[in-house]
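Every protein chain but one is kept in place in this view of the complex.
Presenting chain A:
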C-alpha cells in the first residue's frame, strides 16, 4: 500500500519578544506574560501609542531571517547537501526599500528589495530551489505554508523552507497609529470586553516542511500540517465580513483536506488581534465552521503576548501552536478583562491548560478579506 504524502514540520525556529529559539516561544506563550514595552529603536513621540513587543539587540531583518533559516534547517537535521534543491518561500512586507530600518540610527537603505532578499537568503543558506515572495499582509506566511503543504502533498517537491519576518519599524508603526488600530491602553485583549486594538511585535520564523523524507532520516517531526484553507470575504478593502463567512470557509477547507470533523479540533490559536470587530467576526466564523464545538474548543490568541508580527504572524503562530500541541499544554489568552457577549468562546484565560488533543487550528486574516486556516496534528 502506498503511503499518502503528508507535509511534516521537521524543523522550526522563531524569534520574537518572547525570546530566541523555538523553546523560548513555547515557554513565553505558556507563561502568558505580555512582552510589550516602550519602543526605543525609533522616535514615537508623535504617536498616540508608544509600545510594541520588540526583541532587544535585534540584527537586521536579512540577518535575522538567515539565522532563522539556519536554525530551522539544523533542527530538521539538514546538512548543506540536503538543503540543495530546497525551495524557499518568503513572507515579508512588499514594495520598495525606502530606508525605514529596524535599528535606530542605522541610516537609510537598510534592506534589499523582497525578491533580492529571497535570492540572497537562498544563497546564504544553501537553498537552490525556486523562491517565491508573499506580500499578502497578515496572511503572507500562512499562505506560504498552505502553498508549501499543497506542493509537497501533490508530489511536486520533497522539501520547502518557509521563512517570514517583520521587525517593528517606524513606517508601519506610524500607519497603524494613524489608523487608530493600536491599543491605547498598551495591552492586547483578544475576545475580551474592553479590548482596544492590537499592538505590533517583532517576529522572525522559519520552518522546514517536507514529505516523509524527514522520518527516513530519523528525524522526529514536530507536527504535520494535515489541512489548510484559503478563502476571501468579498466584503471590504480592510474590514472583516461580520458573519465570518470567508474565515469559516478557510476552516472548512482545512478540515476537508484533513478528512476530519470539527470535533477533532482540540485547540484554536485564533487570529484575534484584540480589535473589536475583527474578534467578533472570528468568533462568528468559528461558530459557523465548527458548530456547537465552538462552545467547547479551547481558544486563545498568542498575539496577546508576542504582538502582531504582520507578514510573519502566521508562521510565528504556527510554530507556537505546533509546539504547544506537541507539549500538551495550551497557551493562555493574556489581557483578559471580562466576557464579551459577541465572542461566546471557551477562551483559555487563567493559565495554560493541559491537553491531550492531537489537532489544532491556527487562523489568520488580513486586509482585503483574506483568510487562512492551518490545521496541524501530532501523534
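In the analysis below, contacts are C-beta pairs under 8 Å (C-beta built on N, C-alpha and C of every residue); 3 or more make two chains touch, one makes a residue touch a chain; residues count from 1.
Heads up, the rule we're going with is that contacts and distances are computed from a predicted model.
Think of the chain that is not pictured: of "Predicted Zn-dependent peptidase", "F420H2 dehydrogenase subunit F", "nitrile hydratase" or "Beta-ketoacyl synthase-like N-terminal domain-containing protein", UniProt labels it "Beta-ketoacyl synthase-like N-terminal domain-containing protein". Checked against the full complex, the one of A:143, A:192 or A:362 touching the unshown chain is A:143. Across the entire complex, the residue among A:5, A:74 or A:236 in touch with the chain not shown is A:236.
Of the options A:13, A:176 or A:336, the residue whose C-beta touches the omitted chain is A:176. Touching the missing chain, out of A:33, A:84 or A:115, is residue A:115. One chain of the complex is left out; on chain A, the residues touching it are 43, 45-46, 94-96, 98-100, 113-115, 118-119, 130-137, 139-140, 143, 146-147, 150-151, 154, 170-172, 174-176, 178-181, 229-238, 246, 249, 253, 366-370, 372.
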